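Note that one protein chain is taken out, while the other chains of the complex remain in position.
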Amino acid sequence: MMPSPTITRPRPLSPNIQIYRPQLTSVLSILNRITGIILSGCAVVLVVWLVAAAWGPHAYAPVQAAIASWIGRIVLFGATFAFFLHLCGGIRHLVWDTVHGFELRSIYISGWSIVAASVVLTVAAWVVSALMGG
Amino acid sequence: MIIKSSDQVSRATLLKRFPIPRNFGVASESRIERGKAWPAPDGATRTKIFEIYRYNPDSGENPRLDTFDVDLDDCGPMVLDALIWIKNKVDSTLTFRRSCREGICGSCSMNIDGTNWLACTRFISDLATPATIYPLANLRIVKDLVPDLTHLFAQYAAIEPWLKTKTTEPERERLQSARERRKIDGYYECILCFCCTSGCPSHWWNGDRFFGPAVLLQAWRWLTDSRDEAKEERLDNLEDPFRLYRCHTILNCTRTCPKGLNPGKAIAEIKKMMIERRS
Partner (left out) sequence: MDPRNMPDMRTPLARAMGLGSAKEGVGAWWAERVSAVALVPLALWFAASIIAHTGSDYATFIVWLKTPLAAILMILLLIALFYHTALGLQVVIEDYVHSATKFAAVIAVRLGCCALATAGAVAILRIALSD
């Protein structure tokens, strides 16, 4: 068995993420992680918002104004999409944990379904919100 | 759009690679440089361009990407046939592993057009233009398309892939019902080509400690074999935040298995057995 040449020139590592084809499997998985991290940020904002509300209307007003500003709304729209994608993706993961839905056909159908469902739910949430008086 | 079996090649691709620079985060000895364009064959009417990763350990140079023109009328239909044609007719130093040429030995596993598969069971007609051939992802390269599989086989040895019993040996066979025997179907057929492990992003980032889909599928094969008597020990050895639980159900493994097996499902079964033994 040849020793690994670490003192002499090391063997090159074959490319991985640089050349591997993005597929529905890996793309939805990394999106679930990215949306999760985004939602962690949203959790912090949630606590800031609650603490501001507990502090009284004078503390709550600037926080509410920031959320209601046009940049706040864009962020909130993105956060809503991230929320629904992570929620649907999470449910898909919970189903996998019961060892169901592992055939490739099911993986692909469930994958496209959660993308579609997330878009529909995001749009629906904002439409209902607009109708409610936003 | 809907993939029904792993041998389906996606016709349309939104992204051929993740949108990061070509040599992103790559150590200096692994940077791929532009390679040689080998001459096209004379008088060939149907040709196809192949871009192939080359590395010569004796030259002191970095790996490079060579371009070959393959005469499709002069070679067989599979990618392995094209590689053998190149080796015979153009560049005899092109190095790759091969043996059975029928998809059962697992030697010719490599990255073809961005996904891992066996060269002998991939049709040339299913390839993009130009076709790109890289070695299996994230492995140290010995030469050209030959990766160093030592660590992967060491991880396989670490799960002790043999029958472990405490009961004294029976006079004849160890008994197993037909239903019990069916439980290892879909797992015993693994040819250890390591297409799955090499395509797993979690193994890319944590391959030193994460066992990867191939090894975990074999671990499940022994866990679900009714004749084995070492379940407790096997589960203890697997219950580790890295060895088993770096699997985040990315499922690149199931998508890429050239034998149509399901490592993702095997790992889910292991995780389910982990919960069942403590509840």
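Things worth noting here:
So that you can tell them apart, the chains are marked A and B in the order they are listed, and the count of residues begins at 1 in each.
Throughout what follows, contacts are C-beta pairs under 8 Å (C-beta built on N, C-alpha and C of every residue); 3 or more make two chains touch, one makes a residue touch a chain.
All values derive from a computational prediction rather than experimental measurement.
Among the residues B:31, B:151, B:164 or B:231, only B:151 touches the chain that is left out of the figure. Although one chain is hidden here, its contacts on subunit A can still be listed: residues 3-4, 6-7, 33, 36-37, 39-40, 43-44, 46-47, 50-51, 53-54, 57, 60-61, 64, 80, 83, 87, 90-91, 93-94, 97, 125, 128-130, 132-134.
Annotation for subunit B: contacts to the undisplayed chain at residues 150-151, 153-155, 157-158, 202, 205-206, 208-209, 236-246, 248, 271, 274-275, 278.
Criterion: only the chains that are shown with their structure count from here on.
Put simply, subunit A touches subunit B in their complex at residues 1, 4, 9-26, 29-30, 33, 93, 96-99, 102-105, 107-109, 112. Put simply, subunit B touches subunit A in their complex at residues 1-6, 10, 13-18, 20, 22-24, 26-27, 29-30, 32, 53, 55, 57, 60, 62-63, 111, 113-115, 132, 134-142, 147-148, 150, 199, 201, 204, 248-252, 254-255, 262, 264-265, 268-269, 271-272.
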